[in-house]
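My questions all concern the structure below.
With one protein chain withheld, the remaining protein chains of the complex are depicted in position.
Now for chain A:
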(Lines give C-alpha, C1' and ligand atoms only; values in the text may rest on other atoms or scores of the structure.)
Protein backbone atom coordinates (compact mmCIF):
# COMPACT_ATOMS: atom_id res chain seq x y z
CA UNK A 1 0.00 0.00 0.00
CA UNK A 2 2.74 2.40 0.94
CA UNK A 3 4.40 1.57 -2.31
CA UNK A 4 1.38 2.82 -4.16
CA UNK A 5 1.46 5.97 -2.17
CA UNK A 6 5.08 6.83 -2.88
CA UNK A 7 4.27 6.37 -6.55
CA UNK A 8 1.77 9.14 -6.17
CA UNK A 9 4.27 11.46 -4.62
CA UNK A 10 6.49 10.98 -7.60
CA UNK A 11 3.68 12.20 -9.74
CA UNK A 12 3.88 15.51 -7.95
CA UNK A 13 0.38 16.69 -8.32
CA UNK A 14 0.72 19.25 -5.61
CA UNK A 15 -1.82 21.62 -7.08
CA UNK A 16 -4.51 19.02 -6.77
CA UNK A 17 -3.26 18.13 -3.35
CA UNK A 18 -4.71 21.22 -1.76
CA UNK A 19 -8.06 20.44 -3.25
CA UNK A 20 -8.80 17.12 -1.70
CA UNK A 21 -8.40 17.94 1.97
CA UNK A 22 -10.98 19.40 4.26
CA UNK A 23 -14.66 18.84 4.71
CA UNK A 24 -16.57 17.04 2.05
CA UNK A 25 -19.43 18.80 0.36
CA UNK A 26 -21.61 17.52 -2.40
CA UNK A 27 -19.92 17.71 -5.74
CA UNK A 28 -21.29 18.87 -9.01
CA UNK A 29 -22.09 15.65 -10.86
CA UNK A 30 -20.62 14.71 -14.21
CA UNK A 31 -24.09 14.93 -15.77
CA UNK A 32 -24.68 18.42 -14.41
CA UNK A 33 -21.31 19.57 -15.63
CA UNK A 34 -21.94 18.21 -19.09
CA UNK A 35 -25.39 19.82 -19.28
CA UNK A 36 -23.96 23.13 -18.10
CA UNK A 37 -21.50 22.95 -20.96
CA UNK A 38 -24.07 21.76 -23.49
CA UNK A 39 -26.44 24.58 -22.59
CA UNK A 40 -23.72 27.12 -22.95
CA UNK A 41 -22.86 25.82 -26.39
CA UNK A 42 -26.42 25.75 -27.72
CA UNK A 43 -27.34 27.67 -30.80
CA UNK A 44 -30.98 28.53 -30.40
CA UNK A 45 -32.55 30.29 -33.32
CA UNK A 46 -35.51 32.61 -33.03
CA UNK A 47 -37.74 29.56 -33.42
CA UNK A 48 -36.70 28.03 -30.12
CA UNK A 49 -37.10 28.95 -26.53
CA UNK A 50 -36.18 27.16 -23.34
CA UNK A 51 -37.72 27.51 -19.94
CA UNK A 52 -36.46 26.21 -16.65
CA UNK A 53 -39.22 25.65 -14.10
CA UNK A 54 -36.48 25.44 -11.48
CA UNK A 55 -33.37 27.32 -12.60
CA UNK A 56 -31.24 25.40 -10.10
CA UNK A 57 -32.18 22.14 -11.77
CA UNK A 58 -30.69 22.29 -15.23
CA UNK A 59 -31.39 18.62 -15.86
CA UNK A 60 -35.10 19.26 -16.38
CA UNK A 61 -36.43 21.89 -18.74
CA UNK A 62 -38.96 22.71 -21.41
CA UNK A 63 -38.15 23.48 -25.03
CA UNK A 64 -40.69 25.30 -27.17
CA UNK A 65 -40.25 25.04 -30.91
CA UNK A 66 -42.14 27.55 -33.07
CA UNK A 67 -41.41 26.65 -36.70
CA UNK A 68 -41.29 29.64 -39.03
CA UNK A 69 -41.68 27.59 -42.17
CA UNK A 70 -43.16 24.32 -43.34
CA UNK A 71 -46.46 22.66 -42.57
CA UNK A 72 -46.22 23.29 -38.84
CA UNK A 73 -45.53 27.02 -39.18
CA UNK A 74 -47.28 29.09 -36.53
CA UNK A 75 -47.50 26.35 -33.91
CA UNK A 76 -45.74 26.32 -30.55
CA UNK A 77 -44.65 22.81 -29.66
CA UNK A 78 -43.65 22.02 -26.11
CA UNK A 79 -41.13 19.32 -25.25
CA UNK A 80 -40.06 18.29 -21.79
CA UNK A 81 -36.42 17.29 -21.42
CA UNK A 82 -35.32 15.11 -18.59
CA UNK A 83 -31.64 14.29 -18.29
CA UNK A 84 -30.56 11.59 -15.87
CA UNK A 85 -27.31 11.27 -13.93
CA UNK A 86 -26.05 8.82 -16.52
CA UNK A 87 -25.97 11.53 -19.18
CA UNK A 88 -24.24 11.67 -21.65
CA UNK A 89 -24.07 7.89 -21.65
CA UNK A 90 -27.85 7.78 -21.64
CA UNK A 91 -29.72 10.06 -24.01
CA UNK A 92 -32.01 12.73 -22.58
CA UNK A 93 -35.65 11.71 -22.25
CA UNK A 94 -37.72 13.94 -24.48
CA UNK A 95 -41.50 14.03 -24.66
CA UNK A 96 -43.97 16.27 -26.39
CA UNK A 97 -46.29 17.53 -23.66
CA UNK A 98 -49.15 18.30 -26.06
CA UNK A 99 -51.29 15.98 -28.11
CA UNK A 100 -50.21 16.75 -31.66
CA UNK A 101 -50.80 15.28 -35.10
CA UNK A 102 -47.41 14.22 -36.39
CA UNK A 103 -46.25 10.99 -38.04
CA UNK A 104 -43.19 10.71 -35.80
CA UNK A 105 -44.79 11.66 -32.50
CA UNK A 106 -47.47 9.49 -30.97
CA UNK A 107 -50.49 10.61 -29.01
CA UNK A 108 -48.66 10.03 -25.73
CA UNK A 109 -45.91 12.43 -26.78
CA UNK A 110 -43.24 9.80 -27.54
CA UNK A 111 -40.87 11.01 -30.20
CA UNK A 112 -39.31 8.80 -32.84
CA UNK A 113 -35.97 10.41 -33.43
CA UNK A 114 -33.05 8.06 -34.01
CA UNK A 115 -30.57 9.96 -31.86
CA UNK A 116 -32.92 9.80 -28.87
CA UNK A 117 -32.64 6.04 -28.86
CA UNK A 118 -30.79 3.66 -31.09
CA UNK A 119 -28.28 6.12 -32.53
CA UNK A 120 -27.51 8.08 -29.37
CA UNK A 121 -23.81 8.44 -28.61
CA UNK A 122 -22.14 10.28 -25.76
CA UNK A 123 -20.39 12.57 -28.24
CA UNK A 124 -23.77 13.95 -29.26
CA UNK A 125 -25.05 16.88 -27.26
CA UNK A 126 -28.27 18.67 -26.44
CA UNK A 127 -27.85 20.84 -29.49
CA UNK A 128 -27.98 17.81 -31.77
CA UNK A 129 -31.23 16.70 -30.15
CA UNK A 130 -32.77 20.13 -30.50
CA UNK A 131 -31.75 20.38 -34.14
CA UNK A 132 -33.20 16.91 -34.70
CA UNK A 133 -36.51 17.89 -33.14
CA UNK A 134 -36.72 21.02 -35.21
CA UNK A 135 -36.08 18.99 -38.32
CA UNK A 136 -39.05 16.76 -37.55
CA UNK A 137 -41.34 19.75 -38.01
CA UNK A 138 -39.75 20.79 -41.26
CA UNK A 139 -39.62 17.29 -42.72
CA UNK A 140 -42.10 14.93 -41.09
CA UNK A 141 -41.06 11.43 -42.05
CA UNK A 142 -43.67 8.92 -43.17
CA UNK A 143 -41.34 5.97 -43.45
CA UNK A 144 -40.58 5.78 -39.70
CA UNK A 145 -44.01 6.33 -38.25
CA UNK A 146 -45.02 6.42 -34.64
CA UNK A 147 -48.49 7.77 -35.43
CA UNK A 148 -49.50 5.37 -38.18
CA UNK A 149 -52.63 7.28 -39.21
CA UNK A 150 -50.74 10.51 -39.70
CA UNK A 151 -48.03 8.69 -41.65
CA UNK A 152 -50.61 7.10 -43.94
CA UNK A 153 -52.14 10.50 -44.57
CA UNK A 154 -48.76 12.01 -45.34
CA UNK A 155 -47.86 9.20 -47.75
CA UNK A 156 -51.20 8.96 -49.49
CA UNK A 157 -52.40 12.51 -49.68
CA UNK A 158 -49.97 15.27 -48.90
CA UNK A 159 -52.51 18.06 -49.33
CA UNK A 160 -54.99 16.30 -47.08
CA UNK A 161 -52.23 15.78 -44.53
CA UNK A 162 -51.46 19.51 -44.59
CA UNK A 163 -55.13 20.29 -43.97
CA UNK A 164 -55.17 17.84 -41.09
CA UNK A 165 -52.09 19.47 -39.59
CA UNK A 166 -53.76 22.88 -39.73
CA UNK A 167 -56.95 21.52 -38.21
CA UNK A 168 -55.13 19.64 -35.45
CA UNK A 169 -53.00 22.66 -34.59
CA UNK A 170 -56.17 24.68 -33.99
CA UNK A 171 -57.36 22.10 -31.52
CA UNK A 172 -59.59 20.26 -33.98
CA UNK A 173 -60.46 16.62 -34.54
CA UNK A 174 -58.60 14.43 -37.00
CA UNK A 175 -59.74 10.84 -37.57
CA UNK A 176 -61.77 10.99 -34.42
CA UNK A 177 -58.97 12.26 -32.20
CA UNK A 178 -59.12 15.67 -30.56
CA UNK A 179 -55.78 17.48 -30.63
CA UNK A 180 -54.38 20.31 -28.53
CA UNK A 181 -54.49 23.88 -29.72
CA UNK A 182 -50.88 24.83 -30.27
CA UNK A 183 -51.36 28.19 -31.96
CA UNK A 184 -51.13 30.26 -28.82
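The rule is simple: a residue touches a chain if its C-beta (ideal position, glycine included) is under 8 Å from a C-beta of that chain, and two chains touch if they have at least 3 such contacts; residues count from 1.
We adopt the following convention: contacts and distances are computed from a predicted model.
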For the complex's missing chain, which UniProt name, "Cyclin-like protein", "NEDD8-activating enzyme E1 catalytic subunit", "COP9 signalosome complex subunit 3" or "BOS complex subunit TMEM147"?
"NEDD8-activating enzyme E1 catalytic subunit"
Touch with the omitted chain, as defined above, among A:104, A:125 or A:164
A:104
For chain A, which residues reach the chain that was dropped from this view?
1-5, 7-8, 11, 13, 15-30, 32-34, 36-37, 39-42, 44, 49-52, 55-58, 85-86, 89, 104, 106, 108, 110-112, 114, 117-118, 120, 122, 144-146, 148
